[in-house]
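With one protein chain held back, the other chains of the complex are shown just where they sit.
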Amino acid sequence: MIINHPLLGPRDAQEFVYLGDARLIERPDGLAEGAAQALHDHVFLRDNPAGEHRELWFHEQGDRSWLVVTRNTLTHEITRVELARDVARAKGRSK
Amino acid sequence: MTQPNRIPGGLIDRAQTFSFTFDGKPYRGHPGDTLASALLANGVRLMGRSFKYHRPRGPISAGSDEPNALVELRTGARQEPNTRATVVELFDGLSAQSQNRWPSLAFDALAINDRLSPFFAAGFYYKTFMWPAAFWEKIYEPIIRRAAGLGSLSRLPDPDIYDKGFLHCDVLIIGAGPAGLAAALTAGRSGARVILADEDFRMGGRLNAETHGVGGMAGADWAAQAVAELAGMPNVRVMARTTILGAFDHGIYGAVERVSDHLPVPAAGQPRQILWRIYARRAILAAGATERMIAFEDNDRPGIMLASAVRAYANRWGATAGRRVAVFTNNDDGLRTAEDLRASGVEIAAIIDSRKGEEVVGSRGRLGLRSVTVRGGSGKTRTVECEALAVSGGWNPNLHLTSHHRGRPVWDDTIAAFIPGPGGPGGLVAAGAAAGQLSTHAALRSGAAAAAAALADLGQTAAAFDLPEAEDAPVSITPKWHVAGKGRAWVDPQNDVTVKDVKLAHQEGFRSVEHLKRYTTLGMATDQGKAGNLLGLAVMAEMTGQTIAQTGTTIYRPPYTPVAMGALAGRSREKDFKPTRLTPSHKWAAEQGAEFVEVGMWLRAQWFPKPGETHWRQSVEREVLATRASVGICDVTTLGKIDIQGKDAGAFLDRVYANTFSTLPVGKVRYGLMLREDGMVMDDGTTARLAEDEWVMTTTTANAVPVFRHLEFCRQCLWPDMDVQMISTTEAWAQFSVAGPNARRLLEKVVDQDISDATFPYMACANITVCGGLRARLFRISFSGELAYEIAVPTRYGDAMICELMKAGEEFGAVPYGTESLGVMRVEKGHVAGNELNGQSTALNMGLGKMVSKKKDAIGMVLSQREGMVAEGGLRLVGVRPVDPAQPLTAGSHFIATGKPAVSAHDDGWLTSVVYSPHLGHSIALGYLKNGSARVGERMRAVNLLKKTDVEIEIVSPHFFDPEGERLRA
């Protein structure tokens, strides 16, 4: 596969390491009320869609950026690639 | 040695003669020949035996679709089984052997299988070897194993090298026949980056095998001219002998280039083959089409061939399969073979055109065709004497790559064949015969159009392509799949699948094409159904009363043709299997005669044998005792080192470590435990605070890369606004552990600053200088349990530093020690390492539960406190000693209570690490034991059913050595 890196352009997926569902960005606060259940769901419950999936890839043999790749799991078509840091900030994550 | 079936014409170089052997017998051929064409010219039709029935076989084709003429090529280490004689390029001195026969090709003992064929019908495997069950292992399996497989291996290492490589292009053109050449000329002249690949050693495709002209010249000449023009374009790469083996995602294609297969041995330093990964923005599949057989009784005798192959041998190679040839066809194209052969002076014995009601119903000739039996429209039969029969059942487009992404071919009635359907790989289009455009004119036109469309897609303008004049005969075919009869009629010659087998499969309920394939093995051999698939489907369609379109087809997957394992391995063989990382003291250690061990890609000194030491344990015990008695030195560079800086670095470490770091003073080191979010321990190591906002984290050697990746995830995805910057510095520093009661005295000779216990206490760290001014780092940390330091210098001084340390240590009898001694000392001290950090253990399991701070939110903290993971009685780290000190322990043994059977119901845990402790004089172990902390003093057994050991043990504290830590604070 080819991943169109937002900074570096098209790069072979061989350079990347796959992690999984981009929802891993949304880590619950471990000190909040109900953290045990929230973290359990965060770590163990995942959708496995046949179709569009937002997922995390790490450009290990490149610039070490984590990317959020929107990929169709049936066709491998990639429709969007974003820097995970930008996605995280857009979701309100900060410090 | 004459070549009795050599006829005039062809594209071979008759001025030169090559000698070669087949089954030891010498023959002659010419440059431009294939092994098959040369053998046919020499009057040899019998080239192999079929897989199951060991039927005598000759080639049916003149290309890579060949199912029958499989030979072993070369001898010795370069022997290669299952090469297709039809694509083996002849070279001087070539030696080939037939296979799947014993004792000889003409007399094969296993031909008895042919007589026993009723037992070998479809599904025989499933039916025959079912009972009695006891027979399977002792009788059936050995027999099957002996009979299975084609060809044999040399069992010697392959002496040749195989390369891998990467290519990029705008347009990849697969196949250099008329469509491919027209596409390449169009794209090449337009300035696009083009790769033109063809599996053949001579480009031109069918233009080399036909007599009709293109643009007023011979087709082969037009092709040669086009190839020459393309080869002269700097933007075009012309790759002959190159098979595109698969279409992968997003325009990535795999290709095998056979660089040296046509040479006796590769030139010095040159690869035999190159596996290319091609990045193509667009691709045009111009792979042509493959002719198919008509099934009739005994249609597999040597001499019965595809009409297009008979024509190709005559026109391209000046060879004929026989002096009297009959033609059996269901379409106009077959008639061309008769015309061309006649023009070459070959006698045409008969033309049997099924469209006129005639058909071939049988054949004779045990090792080669002697005659065929023809039934006329009236039902009367006659015998036609002939040495070869040219059969044309129509043409199948070579659409394989279009179905590599599960695209389904669709049926086209006008040419009675499947053509590429929707769902093919993005950016790939078929052109020419591969798209069902079977005339030369149509192929040229569609190739040029496909290139123009691809360029338009890329925003480039295509140069105009003047179509040369070429034949444009319409396809005239009346499908004829098989001739009714009682005998066996082959649909897939390689796997010996007959019309009867297909009918039997249908009778037994296997009606889906996928079941048909698996039950009969139709299309499952080296040719992957190129020869016989469609025939089988057609027979199945007939049985079910459906059309072929309704019946459907199985689809193809990579590779298009078989690929040598060597090409897939590339240079990753033996010592080059993976890169090697060397420690800064490697050269020195090698000079000391160290034994090395692979740790990931690293080579680390495992122990340093001294003269007279005959067993590794002697060396290790000496190293451990000397270290504990005085001082030892070990290269610990391989541990991961990550430089972490930034205003929020301390807070960041608090989030990624289970324990707290932000409170650590500058100049201090702390042991840290890193958890995964699920609460299991991910890694451990020490982290030093070198300055207010500068930290150095160490990781285990194995986890250096995953930990860095994890930290980047935390930094970028979880807390994107934290002021934290990181980079690996593992390679930048040569780091040595100096351990033992004399460690400080040794280092004082090297370090320029005061390192007394008062100024540099346990867990101190500092930037220092050594040897009169070299910048260095010093950490007072200990894995061995001794007074110990780790000293780091810029890597280029690592070699000098180990020498300097050893020199300084001479007066103390300093020893270098390796990873084995490191392991012994850490087990004696009760430190966890890889065996305990196994990915399914918690801090609590390791006896480090108190390290997990609940006052802050760190990765893994919450889930490490789950009910099941903190339950009383869970696994806890313990020490183990044998009750009888003479008894050795074995790692992986299970804890079993005394008097209980060694079954899983009584399994109380296992021994994770076992060493022989020279300090204690017996085996010791660490282990995870249920409710372990409460069981110290208990006697039980360590049982290892694999190694058949059962040792009485006592559970002890995991800290065998200096439990109070007095030595390391000395």
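Order of writing sets the labels: A and B. Residues in every chain begin at 1.
Here is the rule we use: contacts are C-beta pairs under 8 Å (C-beta built on N, C-alpha and C of every residue); 3 or more make two chains touch, one makes a residue touch a chain.
One rule holds for everything that comes next: contacts and distances are computed from a predicted model.
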Per UniProt, the name of the complex member that is left out, chosen from "Putrescine transport system permease protein", "Metallophosphoesterase", "Transketolase" or "Sarcosine oxidase subunit gamma": "Sarcosine oxidase subunit gamma"
Residue among B:D457, B:E471, B:D643 or B:D907 that touches the chain left out of view: B:D643
Residue touching the undisplayed chain, where the options are B:W602, B:F760 or B:F783: B:W602
Sole contact to the chain not displayed, among A:L8, A:A32, A:L74 or A:A90: A:L8
Selected from B:T75, B:S476 or B:T580 as touching the chain missing from the view: B:T580
Hidden-chain contact residue, picked from the options B:R277, B:R617 or B:K749: B:R277
Contact set of subunit A toward the excluded chain (per top definition): 7-9, 12, 14-15, 60-65, 83, 85
Absent chain, residues of subunit B that touch it: 161, 163-168, 193, 269-271, 274, 277, 279, 571, 576, 578-583, 587, 601-602, 637, 643, 645-647, 694, 721-723, 725-733, 769-775, 793-801, 804
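We adopt the following convention: only the chains that are shown with their structure count from here on.
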Distance from subunit B to subunit A - Cα centre to Cα centre, in angstrom: 28
List of subunit B residues in touch with subunit A within their complex: 249-252, 279, 405, 426, 648, 651, 677-678, 705, 709, 712-713, 716-722, 856-858, 861-863, 865-866
Residue ranges of subunit A touching subunit B (in the complex, touch as defined): 1-2, 12-13, 17, 19, 24-25, 27, 29-31, 35-36, 39-40, 42-44, 56, 58, 60, 64-66, 75-78, 83-85, 87-89, 93-95
